[in-house]
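The structure under discussion appears below in the form of structure tokens.
Note that this is a trimmed complex: some chains were dropped, and none of the rest were shifted.
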Amino acid sequence: MERKPVVAIIGASKCSKKLRDMAAEAGRYVAEQGGVVVCGGLGGIMEGAARGAHEAGGTTIGILPSSEKEDANEFIEFVIPTGFGEARNVMVVRAADAVIAFPGKYGTLSEMALALRDKKPVISISAWKLGDEIIQMDDPKEAAAKALEMIKEAK
Amino acid sequence: MERKPVVAIIGASKCSKKLRDMAAEAGRYVAEQGGVVVCGGLGGIMEGAARGAHEAGGTTIGILPSSEKEDANEFIEFVIPTGFGEARNVMVVRAADAVIAFPGKYGTLSEMALALRDKKPVISISAWKLGDEIIQMDDPKEAAAKALEMIKEAK
């Protein structure tokens, strides 16, 4: 089966309304272009990203740290409750073909590190600056377009 | 969001054509009734179940032991590559609201055990007999109907 491109949108579980809306914009664009949004399934950036994608009619997958489906935000269509705590970050990254990172703490940093380790494209919107391998961008829509473009090129 | 019922269909990664077709029948029924099929993403029972659901227009999720999306069978729409080996069984079970078990070896047994531990309905079609908590059935379509019915009741 030809599978849709999958973009992980990662970042803090608590954030400002402005950042949440930016994440929603990225999620919406991914969905509009036929992509799937995967995230950690909780609040903040994850909720914004899922909301944007869901409202645009796209598919959202949330990979939870807990083992309880109820912990997913309301915009997650398919819930994967792991019970693995932070180790679920590995799976968020692995389920994705590219990663868009919004500001977040050490959980976000570990996800970025794991994505770079797996040689996946990582686009940072004001997130951790770790070196040249990470593409720095400001606009969430452009970041989403870049992620989808890089996935296409990698095929 | 009102989420669709999710049925895990588990069993051996290598099996007879007859069993694979039975798994397909179960998968098809789940999809026809608006359910999602989750499985381990590989061959045998997993492939049969995914094929049945996919051909009926349903959603299929494959949670892989490896970290490579390429390892998923061709009927998996959404691939979750874990890199966790057999420990991914925990996640197959957790992603589901009910489990249908076809014959399988110790991997299948461990999944059944984990499902019972999480107090999820487990329906066995000629799989391990572990006690009264497991519902024994012969017909894959009836097993699928039973699984969906039990999910509905549990809500």
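Order of writing sets the labels: A and B. Residues in every chain begin at 1.
Everything that follows uses one rule, which is that a contact is a pair of C-beta atoms (placed from the backbone, for glycine too) under 8 Å apart; a residue touches a chain by one contact, two chains touch by 3 or more.
None of these values were measured; they are calculated from a predicted model.
Chemist: Since every chain is the same sequence and 2 are placed, give me the total copy number for this complex.
Modeler: Full complex: 4 copies of the single sequence.
Heads up, the rule we're going with is that only the chains that are shown with their structure count from here on.
Chemist: Would you kindly tell me how far, in whole Å, the mean C-alpha position of chain B lies from that of chain A?
Modeler: Roughly 27 Å separates the two chain centres.
Chemist: Hey, which residues of chain A end up touching chain B in the complex?
Modeler: Against chain B, the touching part of chain A is residues 1, 3, 6, 36, 54, 59, 61, 63, 67, 69, 74-84, 90-91, 94-95, 118.
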